[in-house]
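Attaching a single structure in structure tokens format; questions to follow.
What you see is the complex with one protein chain gone and the rest in place.
== subunit A ==
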Amino acid sequence: MKFRAVLTDYGVNLLERRFLPALEKIGKTCHILLTPHYVILLHNVLNTVGVQAIAQFTKEAIFDDYRISSQYDDRIAFTVDLALLSRALKSSVSMDGDLLQIKLVKKRAKITDTPTPYLTIESKGFRSAVVQDVPITQPMPRREVEELQAALDMAQDLPRTLVQVPNLLQLTSLVERLKNVGEVLEVGVTQYGDLHLHVSTTLVSIGSEFRSLRVLGVRADSTSVDATLNSSERLREARDKGLASVVKVDVKQFVKSLQCHHTKPDASFCGIAPNDGCLLMMFQYFIPGTRQTDNSISLHYRLPVLLDGIT
């Protein structure tokens, strides 16, 4: 099993400044799956609890001179502490060396210890080099790698309708305040571009409605529902006509997932999976200096749906 690559400046920026801070909000540790073509960071893919996050990069987006080999179709998977990885990358950047190399090694702290695996990050400058060892779990055996890959493949389906969230920071600010009012957030997505957010308790009912958002996928005309009705009546009518989906999610989990604004996406979308399976947030990134989607980077979050207010 071997892995060695050189981190590009852009790759370090993507990870250390943008993606690792966002993923740390979901959980302290995550899986990393390295394949011959992709580098994938995954949260909660093997369980159904908590926010599932999948950040996928082509190897060229982060690395130069990428070399990988293993007995499992040249795939390697392990778990890493995101704070440690982030700190190591940050201090490597401050070294301002010529080359930032990362590789998988096994080392022993003392001669009597058994060798344990690390991701070693080596920053080589003109006069000095800094080596940082980030501890990782034992790379996963074939069975577990297959399991991870299967879970990843299952998570590729997108909802039939997605609406574009116009201002992610404003949505984050709104949902953070709704968190103080109640624990369960009802999210409604319609095919004519309306996004409904609603919190309801015995003492209060509070909601926000985003109208006429950009729609990706299956769409309907906004005249399909009676515009004279109020917000909740319109959503009910749309749902009855099959033009909308409504699910309930844990508002704290939704707030965590919205911390993805740290990744600085250029477009954010929200949709509900078929059969109301989960709430999906999808993010797109533009190639720097253009408005073309950079297909080498993708980020999805999936929030588990609450049934009747409980998981």
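Simple rule for what comes next: contacts are C-beta pairs under 8 Å (C-beta built on N, C-alpha and C of every residue); 3 or more make two chains touch, one makes a residue touch a chain; residues count from 1.
Convention: contacts and distances are computed from a predicted model.
Engineer: With one chain of the assembly withheld, which option in "Urease accessory protein D", "BHLH domain-containing protein", "MADS-box domain-containing protein" or "Cell cycle checkpoint protein" matches that chain's UniProt protein name?
Structural biologist: Its record in UniProt gives the absent chain the protein name "Cell cycle checkpoint protein".
Engineer: Please pick, from A:Gly50, A:Pro135, A:Gly207 or A:Gly277, the residue that touches the omitted chain in the full complex.
Structural biologist: From the options A:Gly50, A:Pro135, A:Gly207 or A:Gly277, the contact with the absent chain belongs to A:Gly207.
Engineer: Looking at A:Val181, A:Leu216, A:Val246 or A:Leu306, which residue reaches the missing chain?
Structural biologist: A:Val181
Engineer: Just name the one of A:Gln71, A:Asn167 or A:Ser224 that touches the chain not displayed here.
Structural biologist: Spelled out, the listed residue whose C-beta touches the missing chain is A:Asn167.
Engineer: Which positions on subunit A touch the chain that was left off?
Structural biologist: Contact residues on subunit A toward the absent chain are 166-167, 170, 173-174, 177-178, 180-181, 202-212, 231.
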